[in-house]
Each structure stands twice: as C-alpha cells, then as structure tokens.
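All remarks here apply to the structure that follows.
One protein chain is absent from this view; the other protein chains keep their places.
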Amino acid sequence: MHRRRFLTTAAAGIAGGLAPAVARAQAPIKIGVLLPFSKAFAVLGDNTLAGFTLGAREVGPEVAGRKYTIVKEDDTADPSVGVSKVRKLIDKDEVDVIVGTIHSGVAAAIRNPIVEARRLWLNPIATNDLLAEQGCSRYHFRFSASGWQSSAPMAPWAKRKAGERAYLCAFNFAFGQQTAAHFRKAFEAAGGKVVGESFPPFGTTNYAPYFPAIKDAQPHVVFANFAGPDAVAFVKQFAEFGLSPGVKIVAPSNLVSEDVLPAQGPAAVGIYSNSYYTPSHDIPKNRWFLKACREQVGKEADHFLCAGYDVAQALFGALRETKGDASSGERLAKVIEGMTIDSPRGRLRFDPKNHNPIQDVHMRVVQASPLRHVVVDILKDVAHPDTGACKL
Amino acid sequence: MSAPLRWTPVALALALAPLGVGRVYSAYYLNLVTWILIFALFAAALDLALGYGGLVSFGHAGFFGIGAYAAALALRHVAPSLAVSLGLGILAAAALAALVGWFAVRSRGVYLAMLTFAFAQLFYEIAVKWVAVTGGSDGLPGAARPRLHAGALVLDLADKRHMYWVALALVAAGFLLARRVVGSPFGRALIAIRESEARAAAIGIDVDRHRRLALIVSGALSGMAGGLFAIHQNFVSPELLYFALSGEVVIIALLGGLGTLHGALVGAVIAVGIKEVLSTWTDNWLVFLGALYVLCVMCFPQGLVRLAAPGGARRAG
Partner (left out) sequence: MSPEAILTQVLMGLTVGVNLVLVATGLTLVFGMMGVINFAHAALFMLGAYLGLATTARLGSFWLGLAAAPLAIGALGAAVERGLLRPLRTRFPDSHLLPLLLTFGLGLFFEGMAKVIWGADVVSLDKPAALAGAVTLGRITFPTYWLFALVAAAALAALVWLVVERTALGLTIRAATQDPTMAAVLGVDVARLNTVVFGLGSALAAAAGVILGAMTSLSPQMGSGVVLDAFIAVVIGGLGSFTGAIVGALLLGQVQSFGVALFPAFHTPLVFLVMAVVLVLRPTGLFGGARRT
C-alpha cells in the first residue's frame, strides 16, 4: 500500500511539475501597467502608456513565440490606491512583470510588495532618489532620471553660463526639496553662492508674494522646480512681474516639459532645463521616433513617451533573450542589467550598482519659434552617485 | 430578529473569507476587504462623534493619520510589536483629540468643522515638512511586520490571512466598543445633547465635558484604524492626514447612515470597494462615482442601512 501511494504521489508530483511548464508555454505573458490615468497626472500616464504601446506594436502580438497581454490599472497618484492595485496585479491578475509608475510616493509604497513577490519592476518615470539608494532592488530599473541626475549636474554648468549667485524656488514636496538641496550642494561646490530659497506649497496659483524676495536677492540664476499647473503659473507670472531681465532660470525638465510648454507660451522662452530626452535632438533613432509617435499613437513625442518606449524595448528584448520565459524576475533583471538600449534619447544603459540609468543629460533652452527646446550642451554619461546606501 | 442574529451570516462570511483564498478567489480580495473593514471602523468612529454627538468634523483624517504615523514609527524605532504600535497610535490620536476638543469645545456647526480641519491640516504640514522623521511627502516605507504569540498560536502579520483575521478581530472589537459607548448613559447623554443642547444642559448634563470625551473616544478609535492601516499597508504617507480623506470618511458615514454605526460598513463598501472596481473598469471613474453619490443622497438620504428599517428615527444629520 505504501508503494502504491508513493507511485501515485510521485506520478502526480511529476505531472504536477510538468503541468505548469506546459501551461506556461501556452498561457500568455502578463504585463501589469500601473500608472495614473485620472486626476492631475492623467496626461503623463497616458503618454507613458502610449510610448509603451508603440514599443509593443513594434514587437507584434507575440514575443519569442508567446502571446502577451497588458493589464492596465490606475493608481490615481495615491500611494494607498497604488498598493491596492499592485496587490491586484500580482495576486489576482498574476502578472509576470510590473511597469510603473510616475508619482514618487506611489513608487515608494509599491516597492516592498513588488520586491517581496520577486517580480521584475520597470519604472518609467518616478524619480525618487530612494530607489537608487537605500530603497534599491535588483528587480527595479529606472528609465528616467533620479532627482539628483535632474538637478546636480546642471549646477556647475549654470554657474559657468549665468553667474555665481543662485536663488532656489521649488514646490514643497520631496521632489522639489530634494532637487533644490542637490543643486545647492553642487552649486556651492562649484564655487557659487546660494542667496536665498523658498518653497511654495504644491498647488499655489499666485506666486506674487514670493517675487520681492527673489528680486531683492539679485540672483544670476534661479533654480525653479514646479510641475503641471504650478509650473505654468510660475513661469507666466515670473515673466509678467518683470523678474526675467538679467536672470536665467535653470530647471529640471518638468518646469517646461511638453505638457505645459504650450500653455506657457512666450513666457517660457529663454528658460534652461535638463532632460534625458529632447524632441528636437537630431539623431536617427529620434527622427524615427518623432514620426512613429505621430503616426502610430497620435501623440507628439516627449520624455514620457520615450521612457515608455524604452521600457518596452528593454522588456521585450529581455523576453527574447529568455526565449519567452517570464517566470523568473531575477533572470530577466540580469539580462536587462547587461543591456545597452538604442533609445530615442541616445544610448541608455543601467548602472549595475543601483539599476539607475547612465545616459547623456541634455542642457536645453526654450526657443521662441517654433516654441520648443533646443539642445545647447550635452553632459555625457551622467550616473547617480554611489553613496554606498544601495546594496544590490 | 435581534441585531446580533441578523449580523451572524455576515460575520460568518467575513470570518471564513481567508479560507477561500487561492481556491475560489485571489488574495487581492482579502486585501480589499481588509481595507474596507479598516475604513468602516474609521467611519464608525466618526459616526460616534457626528451621528450620535452631532460634532461636525472635517479633520478626522488628523486622528487616523496620526495613529498611522505613530504606529509606523513605533514599529521602526520602538518595538516590532502589534500591541505597542497600535497602543501608541491610539494614544497619539486620543491626545490630539483631547487637544482639539479643548480648543474647539465651544464651536458649533461649520465653525467646528473648519477648526477640526485646521488642526488636521497643521499635522499634514508637519508630516510633509519634518522629513527626517516622517519621510516627507514621499512617505515612510514600513518596517518589518510584527509577529504575535498567543500560547502555541503564532500569527505572522506578513501573512495576508493572519493580517486579515487580526484586522477583523480588532475592527469588530472597535465596533463593539462603539456600540457599548453609544448604549451607555454617556451615549444617551450625547444623543440628548445632539437633539437639544439647551434641554440637556437644563437637566444637568455637562455639555462641554461630554463633547470633549466623545471626541476623544472617536479620535482614539480613528487612531486605531489608522494604526491598523499602517501595519496592513506597510507604508504611511501624508495623504493619510489630508482633508480629502476627512471628506471621504464623512461621505462614507453619510452614505451608510449617520447614527447607526453599522452603516459605516455599508458606506465603506461603496466608497472604497466600488471605487476600486470602477477605477479598474474605466479611466473616467470620477464621473460615475460622483453620479453614484448624487443618486445615493437623492434616493437614500437617510443612508443605505435605514432602507431595512424605515420606521427608524427620521434624521440625517
């Protein structure tokens, strides 16, 4: 009786072991996309997904002979919702890979559930430095730039270009505060002097009370970091109140990104910003990308579309390498770690120390007509500094 | 049928829910129900103050959020213990409620609402600004989740089923406590004050003391809900203190039915559960959610639980 029990159990075990492999080969690969699709960040989420869709269309309905499906969820830029949706994607939808997100708080919140579930996590945009330092993980890859990369490298450049007195003005959330601190450190290290700072609350529409202090400080450089409607209000009012003459604004890309530039209009002309992607950057891959965005997903290229597209390139490239095997997050991560991606931004690769991108940073200025960014300088191969906090 | 018997099938379903995980449905639904239960407790706590006490509060997120942060910080810096972290969360929230009560006890109606709102926003700003302690606007990822030992039984709160049972037990305890308070002489005095302050004072009820105590109990229970949420979600951020959450919990209590306590559960199912489902279904879920709220208030202004007991007292806050 023991032997019979053993044989049936063994047979069941073998069949059970085989069944998942067989089932997996037939079941589609599930890709979970967690982005904000409603409220304030809706446009950014839509654009990122559009870029990813472009990359998926390039690959076709199958990768390495296996079908894939995309499961989309709206994190509404709220960390609690993000956690719940990521649970849904992992437990209910049983996705093999997570693509997300944009809001830094959401990214911080979903880090633990994703890492505990050992899924590959491709982060198109969220900039928090935490994910490149003590919150880093071998499952996580960032496709945009860290807060440090968006601010510090610009500082010595700004000092050379504009002058040695800088004023910092950023919104009072983490991204604003951290980038201002990075810029200050780098600016002072380059021999410059920070003559003042202010942190208007997120959602401020009237910046007039902040302007007298800026004017009185007589800076050469104003480091400004605002996003969305705040960025539009700040840029417009800064010009209207006559603060522009003799002052150069330098900013991370979001101050004058393509989603707000049309609303800012002529007020934005002359503002310097840094980004990993500029639509007017004339390289062959980008020329193709501009056309593809317009024709295939009906959108004007921006850094969200670029990031989304590069996520797709990395993901499907890795899946091709593993011959369609999406079962191991570690294996896919190892493949992506060694990748060099031909991105519309230029060359993209990942720092093996923290899975943060190593890429060129474009210094650009806003040109009047047509209203767009023009690259004036390129800072080559910028990497997030190794603070020792990240142990992959 | 008496109230306890009526709730038995629901209670049974809730208690047995984790057994279906992996077989009938995924762990995600357990996660969602845990979220609903915690918010139900939060709304019931508010109902105690608002529905029974007539205290209009637009700042209850302050109590919830401070409970959440206190619990999260206790887990990180004090001890990986459920009792300690929840206890500190409750204490912190009760302390804040005592503070608010002391200042706001004389206020009524909208003025009270705005005062409570102001206090909550103050703490929201502290959470955003005091980055070294609270992690700022990016929030504070959780520390290791505690284990509970009860004799031979070990509950690991990292296990979703164990977390659910603990949350269910604590939420049930919270509800029972609220029921006790409401049914006690204190509770009856509160209702008297709500109906007519002048009359209550005339028969010798210390109005101010009762209002302050009601706020403290309500705040403490909200803090417990917040602490539970922090442990369940393993993450806290300033959104838990923001007035949008204060507004949401008022909506939950209203939808379910003020002055009922169990209405909070129904309200939470709608506001949390239906919102989840809606946002999966469409990006324009805001349109449908808003329309749903309008429909609910026009068709069920007494709250949804009063449909089952139409003879109940005709009040809607």
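In order of appearance the chains are A and B, and numbering begins at 1 in each one.
In the analysis below, a residue touches a chain if its C-beta (ideal position, glycine included) is under 8 Å from a C-beta of that chain, and two chains touch if they have at least 3 such contacts.
Bear in mind that the values here come from a model prediction, so they are computed numbers and not experimental data.
If you put the hidden chain back, the residue from A:P201, A:G246, A:G338 or A:P352 that touches it is A:P201. Screening B:L140, B:A230 or B:V250 against the full complex identifies B:V250 as the residue touching the chain left out.
Although one chain is not drawn, the whole complex shows that of A:R118, A:K161 or A:K236 it is A:K236 that touches it. Taking the complete complex into account, B:Q121 is the one of B:T34, B:Q121 or B:S222 that touches the chain left out. Across the entire complex, the residue among B:R76, B:K129, B:R147 or B:R179 in touch with the chain not shown is B:K129.
Remark: the residues of chain B touching the chain excluded from display are 50, 56, 103-104, 106-111, 114-115, 117-119, 121-122, 125-126, 129, 243, 247, 250-251, 254-255, 258, 284-294, 296-298, 301, 316-317. Along chain A, the points of touch with the absent chain fall at residues 38-40, 42-43, 46, 172, 197-201, 203-206, 208-213, 215-216, 228-229, 232-233, 236-237, 240-242, 259-260, 262-265.
FYI, only the chains that are shown with their structure count from here on.
Considering their complex, residues 25-29, 31-32, 35, 128-129, 131, 135-139, 141-142, 233-235, 237, 239-240, 276, 279-280, 283-286 of chain B touch chain A.
Interface residues of chain A, counted against chain B in their complex, comprise 37-39, 42, 73-74, 76, 78-81, 83-85, 87-88, 90-92, 94, 104-105, 108-109, 111-113, 128, 130, 135, 172-174, 177.
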